[in-house]
Structure formats: C-alpha cells, structure tokens
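What follows is a single structure, and I will ask about it in a moment.
Here the complex is missing one protein chain, while the rest keep their positions.
== chain A ==
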Amino acid sequence: MDFNQSADENLFDRARIIGKPHTRVDGALKVTGTAPYAYERHDVAENPLVGYPLGSSIAKGRITRMDATAARSAEGVVAVITALDIDELPRPESNVAKLFGGDIVEHYHQAIAVVIAGTLEQARAATRLIEVEYEETPGEFDLDDAWKRLQDRDVVSHVGDVDAAFERADVTLDEIYHTSSQSHAMMEPHATIADWCDGKNLTLWTSNQMIEWSRQGLATIFEMDPEHIRLESPYIGGGFGGKLWVRADAVLAALGSRETGRPVKVALPRPFIFNNATHRSGTVQRLRIAANKDGRITAFDHSAISHTLPGGSGEDAVNQTRCFYAGENRRVAHHAIDMNLPESADMRAPGEATGLAVLEIAMDEMAEKLGMDPVEFRILNDTQVNPEEPEKRYSDRHFVECLQKGAEVFGWSERNKTPGSRREGQWLIGQGMAGAYRGAPTLDSGARVHLQNGRLIVETDMTDIGTGSYTIIAQTAAETMGLEMSDVDVRLGNSAYPSASGSGGQMGAASSTAGVYAACVALQGEIEKRLGIESARFENGRVVAAGTDLALGEVANGEEIVGEDTLHFGDFKDELEIGTFAAHFVEVAVHAYTGETRLRRTLSVCDAGRILNPITARSQVLGGMTMATGAALTESLNIDTARGFFPNHDLAGYEIAVHADIPDQEVIFLDTQDGASAPLKAKGVGELGICGGAAAIANAMYNATGIRLRDYPMTLDRMLDRLPGA
C-alpha cells in the first residue's frame, strides 16, 4: 500500500479500539516473569554451552601475545577463541568499532576473547587465565581539550547573516555548556543464544531492536547469505538505542556455536554495557541567541562537538536548533571529534536530548535577559514553518497549546518569579519549564495477517522493547478487521516475518501499525475475492456486503486466509516538517546547605498526533522524563582521561534515577491528529519525553537557587560554594 497523501477521514477515526486505554496484552507475561527473554530460551536450545567474553584492558594499541593454554585446559572449558585466532571480522556500515578479530585494540573492553564452557562460572573463571600482552599507544580521551584545540568547526547550515544579526540585536546570549556521556543502562544486558551447529544456517535468539538491520549486519560480519540467518527477538528488556545493531554478544555466541557445534549463549557482563557496547557521547556546546527587545529572536548560533571513534558520527546536538523556533538568521555546526573512547552511537532521542538540554536552558536565560516570562517568550517565537525553509510548513504543530495548557494545569502564573527566594525550611523551592521537539520519522513497514477460524494472527518483525508494540498492533488489527482485542494474536521480532520499522527514532508506533493496517486491508481483499463480493464492511466480527453477512470464522469454512503487504511512505512527506512537541513543567527542591536536588512534581503536555493507547504512551513519556531526570542530576559516564575508559561501569557507579528520585509525574496528551504522518494519524512518543526534560529541571533549579548551572549532570559540587546555607 502506498501512503502518498495525508490521510483523510478513515476507519481509525471511529476510534472503537484505537486510542482506548487497553492494558498491555503481554503484561501478564512480564509481571509473572514468564516472558521468555533471549538468555532464557531453554525451549529452543536445550543445554546450551555458555560463553563469557574477555575485554581489552587498554584503550588503544595492539595485542602482541595471547596465551590461552591454561584457559583451554581449565575445568569445563570446551573452546577458547581469541582475537588472534581469526582475522578481523568485516564491519557492517552501522558499526564503527570492530566487533571481534585481529590484533588491533580500538577501545577499552573491546572483546578480545571468548571462553565457551559448560557453565557460566567455568567460562568466567577461565577468561582470567588468558594471558595477554599489549603494545599500548597514546589516545585522545578529553573532549574539553579537543574543544580548546578546535578552530574550524563544520558549518552544517547557515541561513541569513548571523554575525550582522548579533551586531544589531538588542539582547544577546553567549554561553558554553557541557553534557556528559551517558549509558543506555537497560535492565536486560545484550544477550544471545546462537545455533550455528551445522556451520551453514545461523539462528540467533537475541535481544535486538532492529531485526532486519541486524540480519543484514550479521550477513556482512560473517560474509554469508542473509537467507541463512534467522533472528528471533520477541521480548526485549529495554534498548534505548543500545540494541539497534549487532553487538559482541551475537558475534561471540555465533563464533562459539560454529566452533563447538553446539548452541552457545552469551550475555554481556554488566561492565561491558558501559565500555564494550555503545553510549551517548558527551558534548561541549556553545549557544548564542540574539533578539530584539520585544522578545523576537533574530538569530541562533549553535555549535557543538562530541566524540566518536574514527568513522562514527557522534552526538549531533545542533539539529533541532535549525527548526524549533522562529528567527531569520541561524548557523549551526557540529563536529564529531575522533577520540579513542568506546563507540558512541544513538541513545534515546540522539541529538535532540542533549541539544534541547542546552537550547532550553539558553531560552530560559534569554527570557530572563528580556524580562519576559519563559512561557510567553516561547509562544512569541513559535513557528508554523521550518524557519530555514519557510516554504516547508509543519504538518500539525500545537506547541503553543502545549505551553498554554501546561502553564494552566501546573499553576505557572502562581510561581515565584524571583530566583532563590522561596524557601521551606532548609529547602529552596523552584519551578521551571522547557519546550520539547522531536522529529516524527516513519519507515516502510510490512506485516502478514492470518485469519484462522475467526482468529487473527499478526506477524511482523517489529519489536517491542517495553514500549507496548504488541498492544497497539493488536488494537490496529482489531480495529481494521472489526474484531475484538481478544480475537487477535500478535507475533513480533522474528526475521521470518515481513520487515517493519523496528524500534528506534520513535518511528515504531506510527510505522509498524501502518504496515499492519496495510496487511489487514490486503486480507480484506482476499476475503472479498473468496466470497466474490466488493466494498465489504468488517464489523462486529463479521464481513458485511450486499447479500453477504458472515462471521469471519465462517469465511472459507474456516480455512486459513492470509493477507500480506508493506506500507510505503511517500515522498510528499519530505515537503513537510513532521514533528512532535511538548512542554515540561517541573518543581524541584534544592537543599540550601548541601545542594541535594530532589524533584517534587513534573507535568508534560504532549502533542504527538493520535495517541494510539494512552496507557502505553503515557508510560513512554514518564520513562522519558525519568531518563531526563537521570541526565539532569546524576547520570555521567565519567572519563578516566589517563587510561581512556569509563571507570564507573556498573549500576552502583553509574547512577540512573531510582524510585525515590521520581515524584508525582503527570502527562497530558493534546487531542491532535496528524494525517501527514501515517494512516493512523499517529506520531511517536518514545523519545519526546526525554527531550527538554533535563532543561526543565535545570531551569527549576535556577529558579530555586538563583545559581545558573550549564553543565550536566547538575550535581551538588557544581554549586556548593554558592548556596546560601542558613
């Protein structure tokens, strides 16, 4: 099916099942611990061997000698594969660091060996018996040094005359900001069971957000026909972008299975999540804003750097500055600096999360300089077109309504406007807000549906990383076919199924449901053909047309009927800006003596098109705000600039928000629909919640203390000397 123009009124406007608060169809499996995650697939691979990886203990250099003799003869060990045993494996385009093989070390904890043994304990113990000698070479690990050295930054785009605008402006801002490197720190580590026993057909039960990308990636790595590779990833314990591509667990498990002729399972040990897998790069950003004294912005000048291994793209923090607010002149530049830290790559709202963490502080600072309310300042500078290309209009943008609704519900007008002047006992109380923008891309998505005795089975390689894909896909299918939720079974995350968007870039909800819709329409066509009817209606579990009124279970005497299709998103979308918008409002308490900062309440008002399921969508925004809380207050992959790695590589040292950090959170969805996005008029919300959230907290802290922090995470040591105490 082609989606070549904005959707008009269609069956989803009935909203019989779509848009309703259905609880997760996989909820019972999750809360009873019976959803089978990759490492626990004992049903498909009985008695697998266990692999345990060894990581490099240097950041850069080469391995000069490895001796695995003792490991090979250790109890329970079946095989040891070292990096020197095989040539460097080819890298898929999306992987920057190599995953295994050869003597070169590109980063700390790069996998250099895997021990395959009968038990986890045996494999882990034997890794310690492998002797490794290195020739270490100096590396680059300090982003601030790079910032100081860097003179010419890549200009991504320059519209108007920024320098002239700054000269003319009544009010200007020019500040430097830092964001820390961050880890996905998902609960389930990367894990795979691989069966390559025959050396020909490779099957992986794994934890991966993008089935087809990963199948193609594995085909590149192992130089084999993708037709011989099968991936299953039906349940995923969090990904956040860390599982978009093939990682070392899949490669080492596959190599181990080929070597031993038995299924092998490998989970990355927790420290590997931080230094072996990918992370979000820290940034240094300079942001300049110019405005007339009436508050209208005349120019933005935003430049940023981030780190990457050579060949990668880093964290592009400037992109949203090109289109979020009005202003005739703007210049943005991002420079990805080659450094020798582990691989930086996508993490939830890559670019926007760190870019808005800074832009939205700068907007708060600018509002203050102008003597304006920060909500009013944003409303004044709203735009309904992409300011860089004014002919490109926003398909459906209700950012102003988000701001107004949020201000009203939060009680913004009651807030204390003098920073540092509201105190309750030893706590300074402050309120802040920020805007949020995240693009709403879509990807072509396919699905196959089977009608079997009145039950509908949906198959697509779309994944559910905890987001609720199972549920919204069941809703889509039930809505389209006129069935009930209980009539639909959804099967996901299997490379044997038609390829969909996967989970990434908040594309999944709008894209994958569109594919399921297309497949259901194809099925309807098959049913019509079978019955020799036209223009049938599908409602109440029946197919109804002139002269026909039949229960779906009775079509073709219950014989299976299959529909399959892919929804192709048309080029017309390129003529539009399609995005999601939000306004976050936050109240914090900052201890006047110690600087401890604790959230008191948060409110997020979101404009993200049709909300397919308010329960699962709400969870996404809550999770985004929770992750933004970590980014604002605690999360930092600290860099040892002498040795070139992240030393706080466990969940004690890398502090994500815990329950006690999260107070009352409220989410309001505006009742909007965006027909340009997809047939269901939906957009994504998976990344919107993390966008701008950190800045809302930063701005609330400023309101509480009068101390402006521009470096994340905003830990107490950054302001201790300036706090009032008594």
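Quick note on the criterion: contacts are C-beta pairs under 8 Å (C-beta built on N, C-alpha and C of every residue); 3 or more make two chains touch, one makes a residue touch a chain; residues count from 1.
The rule is simple: contacts and distances are computed from a predicted model.
Protein name for the hidden chain, per its UniProt entry and selected from "Sulfate transport system permease protein CysT", "Xanthine dehydrogenase family protein subunit M", "Protein translocase subunit SecD" or "Y-family DNA polymerase": "Xanthine dehydrogenase family protein subunit M". Screening A:R62, A:R91 or A:R124 against the full complex identifies A:R124 as the residue touching the chain left out. Residue A:N638 is the one among A:S6, A:N292, A:T548 or A:N638 that touches the chain not shown.
Within the entire complex, the positions of chain A that touch the omitted partner chain are 55, 57, 75, 121, 124-125, 128, 141-142, 271, 425-426, 591-596, 598, 633-634, 638-643, 647-650, 652-653, 655, 657-661, 713, 715-717, 720-721, 723, 725-726.
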